[in-house]
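A single protein chain has been omitted from the complex, and every remaining protein chain is retained in its original position.
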């Protein structure tokens, strides 16, 4: 449609006009990239709840949501896309209802499944970019491994308490993956402090909002093979709000997933021979 | 109610539990401060849309919303609390509908008026803290002037394009006010670049989320007379996301509103003798 | 980044003060959209912020009509926040502040959108 004289409807021009005129966005060309983009959001929790409406509002053409969890009252202080009338409803369906009303031009696809080695490829292969809004190391390794094998980037973030972290993995199949940063998973016991830590709604929300911004940059091409440098951002909400950017290692030649001699390939993952549960030691990780 | 053995209902404990256990929040005592707090949010636009649900989710007892504008399609890329079915509805009523469902424990009060010298005191006097989520220098001076005279703090933010700024004014009636920072308003022509600049939804959204975090700190007493130092935070979304904190001047003894010999007092404001329209030069300010 | 070295300074090997100047909040529009400039300001006496404003107006603002976006009545115009090493210049002596090597001077427009 980008060759046609009116690639956007008048309603779309009105809807996206205030963002298209921002110089960093780059006008119609970028708006059409957003419209053509298919973005997969894994997790409609504390991170997904702000990332989803801002991506929907910006006009990302297709948004998939993977989440098999249901809305609980204890989520609502931070998962503000849901509400008290949705308690018990699947989070992906609750999100879809809100997002469809926000922007009917966006196709919302829901996957009410627990992401695992057997279903991940089938889902990922339909998308250009994935947001890791999950809460367990196990899933973080799986998402990164599958994304590398499918050849798409991951905007990955996490948060606990008043802090959060964000990075972009497998950028243009050149950037480092999660296993480049963390070849060995942390011992399960080390994650325990997090499970008692709780989380402040707008702090995790701020990190989810940052994810939407980074995703827009990836889609419209603000990051290029030339200017992209691996990074990890670290946000802290208390006592003062601070945001630091760390310069990170590049792709590791020894990486089992994206290195010179990868063993964690599609066949190995799908056959179940990469035992994520065993590798990560315990299911106690499911902490936030 | 804080003296009673069960100051929160079981449902409230479930709802707020994950935030109450965060050490920086400080447990039940702080949750009760949030419940007792009355917060006024002026503007349900790009900043108000994320600030409102996070304050509501956190359990602020009473939230007032001042906005006489109605939802327009061109707002929806950034004002994601509203949606396409609400086009034409008052923003304060649209927000109230969503917030009531998010957390029925919070009382939402709407003021579908344009804030001006004649109605500001009457509204402000019912609240403990005000969020300036507006978009004109004229209103920013008015909000600060009235807040100083009523004796409440202002969490004040703004944003254009990919950038945003945030500060806290009149903290504990000791911190600087907007006029301490800006004794003279900018010439109307200087604001013109902004009117063509547009805004990226999640960038202004991030700043609104920061406002919710700062408001929570003000309410629960994270900031004290001892540790509070006047600051201005500056966020930039592109090309990399950065957040800087500038150390700012304290209260100015010559300030016309909060200085040693104030002339901008309640009587002067309410009589209309402080001509905000004339002072700020033009209504062309209404830019975002 | 933009290196500005006045020619006669180079020739005479006069002393210079090396600083970084930033134009934020949209102010970069009058500086070729460059937000960060590394400057070598000629140094004969102590170089003050007043001297820096003169230097910026004389050497960095191409279109003289843009000067009024930056200055008014001989100082930074209302609505622009001036920072010396991330601190409000009001706390540092404003126009009288003496620049030192390595200083970061930031000018940022106040934003009004919301």
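Order of writing sets the chain letters: A, B and C. Residues in each chain are counted from 1.
Keep this in mind: a contact is a pair of C-beta atoms (placed from the backbone, for glycine too) under 8 Å apart; a residue touches a chain by one contact, two chains touch by 3 or more.
This is a predicted model, so every value here is computed, not measured.
S.K.: Among the chains in view, which touch the chain not shown?
M.R.: A
S.K.: Using the touch definition up top, pick the residue from A:157, A:212 or A:256 that touches the left-out chain.
M.R.: Going through A:157, A:212 or A:256 one by one, A:157 is the residue touching the chain not shown.
S.K.: Take the complete complex as the reference. Which residues in subunit A touch the chain that isn't displayed?
M.R.: Spelled out for subunit A, the touching residues are 43, 45-48, 132-137, 140, 157-161, 163-165, 181-187, 190-191, 193-194, 197, 199, 204, 232, 234, 236, 244-249, 285, 287-288.
Basically, only the chains that are shown with their structure count from here on.
S.K.: Which chain has its C-alpha centre closest to the mean of all protein C-alpha atoms shown?
M.R.: The chain sitting closest to the overall C-alpha centre is B.
S.K.: Suppose each chain is reduced to the average of its Cα coordinates; what separation in Å results between subunit A and subunit B?
M.R.: Chain centroid spacing, subunit A to subunit B, equals 29 Å.
S.K.: At least two other chains touched by the same residue of subunit B: list those residues.
M.R.: 161, 197, 199, 245
S.K.: Which parts of subunit C, given as residue numbers and ranges, touch two or more other chains?
M.R.: none
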